[in-house]
Structure formats: C-alpha cells, structure tokens
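Note that this is a trimmed complex: some chains were dropped, and none of the rest were shifted.
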C-alpha cells in the first residue's frame, strides 16, 4: 500500500519496450536522432502549433532550466508558497537563474488568484534597480495540493502576468492528471490560456525518467540548448529519453493512466470521508488526497503496511496526510486502505 | 560504419532487461532503494574499500558535480588542454563550481606529466588572494586521445598534486577501456595510485545513461548530495540508473566489452597503417584511433557510408580524423572500413 | 528638507580630512597598510574581543559577502520580509551565495520573534535533500521600520537559531542608531547576545562609503578574503576606506551623530503626532519615522520642498510615508517640516 508518491511506482511496459527497441544500432548522439525528432513532431501535433521541445530527465531540471531561460538573474519569479519550485528543489531555480528571486504567494488549495499576484506586484517597482524585476509567473498544474486550475483561472492569471510584461511558466509534472480532470485539449489548457513555456512531465505518470521542456514561442527558447548542456542535462544517448516520450505520447494511454490515478484518488477520498474524525482538506481533482485523519487511524494504517507522508505535524490528535495514487497503484490497495481506515 | 563516437551505439540487452525487471512495483524514491544500495556495495567490493557512490546520468554531470564538491569558487583545476572538461562541456565545471578556473595544460598524446604541472603551479602564489588557488588536478583515463596513463604516471602526478594540497579527480568516462588496457585492478588504477574521486562511466561502454561519482574518502563527498539535487540530477526513479549500473557491474562483461572495443581500435590502426600517406597520431591503447589520412581517402570513406569526426582542419592534402570503436561496433564494419581505406 | 534617506547626506568633515591625510606617500596595497590594521585593532577594542574585520564600500556588499561566507548554496537564510537583504538588494544574497534561499518572515514593527522563526523552521526537514537547509538568521539592527531590538530579543532569537545549528548575522547598516538607543556596549548588543557576524555600517552615519564586515569568531571568516576579491570588493587603495573607518571610530562622535539623528526623528514624531489624521506607525526608536499622513498634508509638504518616500500606496485619503533623519539633517528642517504639516 504505497501512497507515498506517484514516483514510487515503476514504468509502463510499453515504455520499457520502447527503450529496448531503441537500444540497437548506431544513431547520432545528443538528440540529433529520429526518435527525438518524432517526439517534437508529436508534441507539435498534440498542442496544435509550432513549438520547441527539449527532453530532460527530471522535473527539477525541467523547471530550473525553463525558468533560467525565461528570467534574468535580476528577475523575480512569482509562485505558490507550497509549489515544488519554492519548496522541494533545494534552491535549483536560484542556482540555474544565477540568483533570481522566488516570491512565494499564498493561495487556497494550492492555487494562486490574480488578486494575490497583483498585491505582490505592488511591492516591485518597475525599473527600480534595488528591486528584482517581475519576470515570470509559475503555476503548477495539477497543483501540489491535488487541485486543478480551470482554464479560466489560468487565463486570468496569465493575462495579469502578461499585462506586467511577465512570462508564464507551467510546472506540468502532473499535467496529464490535470488534463484528465479538465477534459479539454492540451492547447486549451496551456498556450491558448496564456502559458508561454511548460515542464511537461511523464515520469510521475509512467516513464522511467522523462520530461519535456516546451516553449510555445520558439523565440523564447533562446539559449536553452546551451544551458541544458552546461548543466549536464544534454544526454549523449538522448534517444532513450525520447523513446520514453514517444511511447508515452503514442495513443491516449498517457491520459488514461492519469485518469485511472485520478479515479483512485477520488475513490480514496470517498472511502475516507466516512472515517470518524476524517476531513478532506482540498478538493480531490487530480491524483492526490489530502486528508486529516485521527492519529490512531494513521498509526493503524502504517502498522498494517501503508506508506504515505505526513503533510503537517500532528495537532489535537489528528494529522494531515498526503496520499498519492499512480498509474500503477493496485486498486485493491485503495480498497484495503479504506477498509483499514474505517475499521475501529 | 559508425566510428563517430562510442556513444552512438545503444545499450547491452542485459542492461535493458535489468531496467525492465526494475519497472514493476513501488520502491522508495531518490535512491533509497535496494538496487542503489547494491550498486554501492558492488563498487566497494570492486574497489576493495569503503567509498561513497552517487549515480548520475551524464558524464558532464558527473565531472562537474565532482569538481564542484572538491573545489571552492576561488580554486583552480589543472587539466589537459584537450580534456573533455576543458573543451567539451560548455563551461559546466565553471558553472557548477560557481566560477572556479580551469587551467589548461599541454601534454603529449593527451597525457599530463609532473613537470608541466609543476611549471604551471609556479604561477599560482599560495594564499595570494588575487590568484585562484590550486585545488584539484583532473586526469582523464583513458585520455581524449586514446591513450592510457600507466599506474606509475598517475601516481607521480597524484603525488605532486597532493604535495601541493590538491585533490585528484579522474574523469573515467572510459575507465573500463583504460582498465582493459592496464590489466590491473580498479583499486590499483585509482585510489592506490592517489586518485581521490572519480567519474566512473558506463554510458559509453553500453549503458543507456549511467555514471557513478565515487569518492574514495567518504569525507570528501561533503555536500555532494545537495549539489546533485540542486542541479536537477537527483532522479526520483533512481532505481533505473542503479539497475543499469548493477547489470553493468555484474560479472566481467564491462571489462570484456571494453576489451573488445580496444581490440577493434587496434585492428583499425593496424589495417590503416598500410594506407599510403596514413599516419597514426597517438599510441592506440584504448578504443580510439587518431589517424592522419589523405583527403581522398577520407572522402571515399564518407561517400561509402562511414561516419567519423575530423579532429583538425585539412592540411597539405591530409586530415587528422578520430575513429572510435564501441562495445557494439560490428567487426565487419572495421574490416570494411580498412578495406575501403586501402583500396585505391 | 531632505528626509528621503540618511544616505542622501554627505560626510563628516573629520572623515574627509582623514582621507586627505591618507592621500600622500606610498603604502602597501589591498589592505596591508597600517590604517587598516589600526581599524582592526580599534574594533577589537570596541567590541572587547578578538575578531576578524574586512572593510568594504557598500552595505549590500557587506551583507551579501557575509552571508555567502556563512551559508552554503543549499542553505536557507531567515529574515524579516521587509528587510533590506530581502527587498532592496536586487537578489545580491542569492547571487553571492550561489543560489541560497531567503525565507521572508513576518513580524510586527520590522522585528522577528522566536515563535515565527520556530514555525518557519518546522517546514525545513533536517538532512532532507529536497529542502534548502536552515543555515543563518539575519536580523537588522536598527530595523528597516525604525525600531530597535532589545538585547533580550536578540538573545532569544539567537538562542533559537543556535539551537538549530544556524549562525546569526546582523545587518548593522544603522548599528550606531541602534546602539545610541540601547545605551549598552557594542559587545552587549552583538556577540554577547549571540550574534556571530555583522555588517557594521558607517556610510549612513557620515562616511563617504565605508562598512566593515566583522566575524566575532575568526574561524567563521573562512574564505571571505577570496570572496571579497572575486567580487571586485578588495580595493587596491584600501587605506581610503580604512581612513574613513578610523576617523569614524575615533572617540564617540559616531554614537553622538547617531543619537542626534535619533533625536531629530523623535522630534519629528512628536511634532507630527498633533497633525489631525496623522498616525505614527511604529515606535520611533532609531532615526526613522513611519507616519500615516493625510494626502493633502503630504502634497503640501512636497510642494514646499520636502522630499521623502511613500511607504505604501495611498489609502482612504492618507499615505504611509517614511522620514529619515541623518547626522547632518539641519534641525531647522525638522522644525519647518513639522510646522508645514501642522498648518492648515
């Protein structure tokens, strides 16, 4: 019963097979291979526009390299205070941007709203050399708290960002989960709503280790290629990352896998809502459930083999925990988890 | 007939199979898995000592992260002027070390000698705040020019470096090729000769993308873990890099693969030595051949499908080219290449 | 009527004279001169202990260099959300530390309290590689809002920081103003209360451009000298910075100048408290007054020649403004400002 993270689970057999199929023969190194070209074309098709794509192998690399390309060292990046870039990347964005500043903002259910951004922007005087200059808004979709921005919410934030000459980055480590929830096209969920660049994740949804940085306006990609190389993220055998993305994006399995994980999360939430003293902390829209459970329940679950993270210290006999479902989480694990939680 | 690079070739079936075998089930993320622990134990066994191991996915990352851990921002790194860190990493060491300085040295056949290092050190005044301070010597084994340092050569360089309070890093992207040539133990080739830390390569010898940074004195690893994370090189599904290294290090195939590639290089060199106007530029001790060929020969080879790099601009009707053999280069490609070169 | 900043005013005649006196003859460069040695000895005497001193020429340099010496690239620096390092240095600390993270905290009247720090620390898991690691607490004395920490307040914060293995930095750009208010010794206000390193300011209190970075434990200064050089802050004619500090620290004028500025601020506050609709926003303990004034009053003051900064956008017909008094602000300017403000 592993609900610790979606990255605790392995990979799709199709992705493993694709890597194996790519393992023979000699091809040009460093991304000048046909598989990488195919991934580029496939993403252009999926997103219904010309775009620039760079495969990388981790979400932190995708985010930090994208932000460093979009933001000067004297820039400010506005983000949610609980976002991955703010909290879980050990300062990678600061390192890659050569010292830009992340400005953490508050927001209910892990989501930013234009009012908060506007209030924050008032503290940064344009052209005032003492202040870092607003350069980028980064939103996470789906969010770190298991919620999903609506297209309108993204559009409103992006419009405000653009009005202040900022670019919009989307951390889409769990973009598939968001899309499965939204039910719209990739284009509608991103550039049509104002997103300029994104980290398109596949690892958490079944790849071995594969993400794609996408710039919807190729001009914005500027010196990304050099930054990726300089950071040790340009792989000689790039074909093996591209093979993963190629298999990932073939057909609709990427969305079905995400939908499955979302469904398990909803099932978990539904099952836990009947636990006495339990309280679902945020709307369950993607593949994570944040739920406050009695400490006795938490202890019983762990004793019987469940693994998951506390999201806050215990308080008044209850603890907020995070449960993440993945493309490969066995459905019976969900059933059993709910049963244990409800037993007394 | 691809002799462009050993990284043009794919991966061992055993390595692909190991990745597939690791793809099911849920395990702890970020390297807290049993496969990563197994790799650590296996390397300790191979090197016959306690050591600290960090898997990463590219040679540039391995080198740059290792150097940044060993060298302060005000440090100097001495290396061969044609070394990968000096020439082919787009300044990654400078970026990761926050501005340390690489001091490129000359040396016959891609190898440094103590006299050159000593002469260079005379230009750096200890404790003089205007000068970067000698901090590290980095040697490449096998070298970028297809030669291999003897154990004695490494030991002499390391002794001089240590006498100046510098640490010794080995870029072992092709360590297996060097070891296959030397015929000594991994320990004898490294820490027993004075090497403090190394980039242990597997990618060029048959992995999908897997290298290990090794610190022979665990105390020297200091903040490596944070640096790796901050650089986006700590993978959530680390097991898939470790699975590669585990398969790579099982038995002796890693040395046999390298020996095979070395043998093909020797065969190439032998076959090309009979070409009129050809000249082998450096001793062929690992898996690369540097040979000056008549431009007509070069053109004919390319026309008939051979791919390889020019290593210098054409001069007097001849060009210095580099030919690299790999674990998977078909032997008949070597035969055919030699035939074409010798036909007139 | 310039109340924009204490750095709008020039310099003491004594300091100009000292620079002139130092301008003849040849002396060793880069701080190996007798004036620099004298400043070091004088500060050791003033602070009643062995310490390490490095003169620099700006407060931002002092703060950023000190923090970079105390904090690793993967470290977190806790500070007030309105502190100079967080808001007014264009990300200098992030640049100099190679990407460490500033964690902005809230606190009444510009002052932090242990409870807030403790709550923040709960979000950073020790040894958890994804989180930047708590490394430093930086407090400003006097604060950006014109208040002064008591010795007990500093001691309580420092004790908590030390209990979490963090070091304590004090931004003392206006240390003289704080000391003039506290009435205690420099030692009591700093290292005896737990401060490990400080930026000791002189510029705002009458120097041309001179600050000193002080490490109370010389071992903590580690590679500061190299960092200062690498940042272009090691001056060849260091004697001219040291001459300023020497004159500044001769006798007690530095404290009297600060006391004078503090007194003018109190006089301003007292005089403005009778303005209808005026409200003093924070206790006036150093040389700055934060006061909410009717917009008509603000406009009248500016029309008649007063200069000062708005500290927030106008709200309900009133604006919060900042007024700073300096060592050289004419007392009649204060009198006239108060008169204009009170006239209707």
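Read from first to last, the chains carry the letters A, B and C; within each, the first residue is number 1.
Rule of thumb we're sticking to: a residue touches a chain if its C-beta (ideal position, glycine included) is under 8 Å from a C-beta of that chain, and two chains touch if they have at least 3 such contacts.
A quick note: this is a predicted structure, and the numbers were derived from the prediction, not measured.
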- With 3 copies placed here, how many are in the full complex? 4
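Rule of thumb we're sticking to: only the chains that are shown with their structure count from here on.
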- Draw the chains as points, connect those that touch, then say whether the picture is a line, ring, star, complete or other. complete
- Note on the structure: Comparing each chain's Cα average against the average over all protein Cα atoms, the nearest is chain A
- Query: Cα centroid separation between subunit A and subunit B, in whole Å?
  - Reply: 34
- Can you check how far apart subunit B and subunit C are, centre to centre, with Cα atoms defining each centre and the answer in Å? 50
- Note on the structure: So, in whole Å, the Cα centroid of subunit A is separated from that of subunit C by 41
- Task: Specify, in ascending order, the residues of subunit A that touch 2 or more different other chains.
- Result: 89-92, 95-96
- Query: Once bound in the complex, which stretches of subunit C touch subunit A?
  - Reply: 73-74, 87-92, 94-96, 98-102, 104, 122-123, 129-132, 313
- Message: With touch defined as at the start, can you tell me which subunit B residues reach subunit C in the complex?
- Response: 30, 72-74, 98-99, 129-130, 133, 223, 225-230, 234
- Message: Give the list of subunit B residues in touch with subunit A in this complex.
- Response: 2, 4-5, 7-13, 15-17, 19-20, 22-29, 56-65, 89-92, 95-96, 203-204, 208-209, 226, 229-237, 239-241, 328-329
